[in-house]
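All protein chains of the complex are present and in place, except for one that has been dropped.
Moving on, here comes chain A:
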Amino acid sequence: MENSSLPSMDISKATDVVSGETMNNTGEGLLRAGKDNKVTPGVAKSYSKSKDGKTYTFNLRKSKWSNGDQVTAKDFVYSWQRTVNPKTASQYAYLLAPVKNANAIMKGKEAVSNLGIKAEGNYKVVVTLTKATNYFPSLVASPTFFPQNKSVVNKYGSKYATTAQANVYNGPFKLTYWTGTSDNWTMSKNASYWNAKNVKLKKINFKTMKDPQTALSQYQSGKLDATYLSGQQPKNYKNSKEYVERKSAGTFYLEINQKKDSMLRNKKARQALSMAINRNQFINKVLEDGSTPAKGVVASGLASYKGKDFSDVANVKSASTQNLAQAKKLWKEALKETGRKSYSFTFMADDTPAGKSAAEFLQSQWSKLPNVKVTNQNLPFKTRLSRSQNGQFDIVATAWGADFPDPISFLQLFTSDNSYNNGKWTSATYNRDIANANGKDANNEGARWNDLVDAQKTLLNDQGVIPFYQQGKAQLVKSNVKGLIYFPTGANWDFSKTYIAK
């Protein structure tokens, strides 16, 4: 069961989760995302990285599209070039930014053919990057980097990838039913897939259901094997054996405008605001949708090194847990240090149901601090976004979803020069750590990991932002469904190893 329709199957154009997961199962990149965010061989049976980390060479296996054409190095070159081509107007092209010349091509300042990807013969792809990028293999495994068959794209023109038929597939499954606008679609096993003998499911049916009660009834009557829960449902089914919580790589955090005044620039005041929040209460009593309290800005379950999750290693407990007594004390000190008797500020959030309940909840939590007045402001997404970017706020709730499984997808947001750093929080130590992770340590996994851990710790110790909660989805899955692989980023699912136990 899906909550929303399948809007697109165009690898260069799709941006949403449903498209991502469908493409991840009907297509395959040079590498394939595997369990625990580790990449496994895909169309490329092996790859090598140059010493400076700037050149990747992928050796392709012989494999076929569902129409019988060979999948060749040229299909990758064509696909990547199509995505960065300004004419395609891809909304995900920026993912290719690490590839040489990608940014210039997207701005129309460089010819598309100068993109840093070359085919050497039919079965070798050489990719040149602007600088060493440690997480490049996991990028290559995401749907935006999948191959596209040029003759098929040209054959269907503007109709390409708008129906199940107007497309070809090189993944474990192929789309066999989808009218482009239908609420249902079907994936069937792709016999042309190189690893088809290990794909167990013959067919998967997907159904969009807007009404959660209908979906639940269908699940209970055995028409669905898996469904998402919403509203009061997660609470009611929490103790069921079939209940599963899936963490997504999306974090909600609060940004504090550092350009506003001395109070918000006061570290104690920021810490007091964070310590006043009982995150567990919000998750368990207000939101109740499978979300979890955020430990930091980097979502947990996103990245790990030597078996340890980033969010556990780079954790500063006092920056993300409640301590009301300490909060009151710090707030009083902050008022005194900045020469104030009281302080009032405005909290800005989206006008969605979740945004409104977050605002009401935080207002009640912050009102427990001495001599404070909080005003809420719930705005439409677009307005909230432009005000955030222009610094027209005191404190704002921001959400960020990672595009690829690496801590940098969150941590790059808070360097001083990043345009998404709405609060304009600045730290030289932080900037240096991120610069090292992207520069001198980019090719050294351990050192880079430590840079990133230090960076998040610096951010949390200074309470540059206030972590709030991590988005999650609650699901019911029949207990005989085995071998589901879930990813917290972009393409949520891989069904290639899934089977139904007898």
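In this section, contacts are C-beta pairs under 8 Å (C-beta built on N, C-alpha and C of every residue); 3 or more make two chains touch, one makes a residue touch a chain; residues count from 1.
Note that contacts and distances are computed from a predicted model.
Per UniProt, what's the omitted chain called: "Nodulation protein NoeA", "Homoserine O-acetyltransferase", "Peptide ABC transporter permease" or "Na(+)/H(+) antiporter subunit C"?
"Peptide ABC transporter permease"
Among A:Asn122, A:Gln220 or A:Ser318, which one touches the chain that has been omitted from the display?
The missing chain is touched by A:Gln220.
Tell me which of A:Thr383, A:Thr426, A:Asn444 or A:Asn461 is the one touching the absent chain.
Touches the omitted chain: A:Thr383.
Which one touches the absent chain: A:Lys13, A:Lys174 or A:Arg448?
Touches the omitted chain: A:Lys13.
Identify the residue among A:Thr208, A:Gln258, A:Gln281 or A:Gln392 that touches the chain left out of the display.
Only one of A:Thr208, A:Gln258, A:Gln281 or A:Gln392 touches the chain omitted from view, namely A:Thr208.
With the missing chain put back, which residues of chain A would touch it? List them for me.
These residues touch the chain not displayed: 4-5, 7-8, 10, 13-16, 86, 89, 91-94, 106-107, 158-162, 179-184, 207-211, 213-214, 217-218, 220-221, 223, 380-383, 385, 400, 403, 420.
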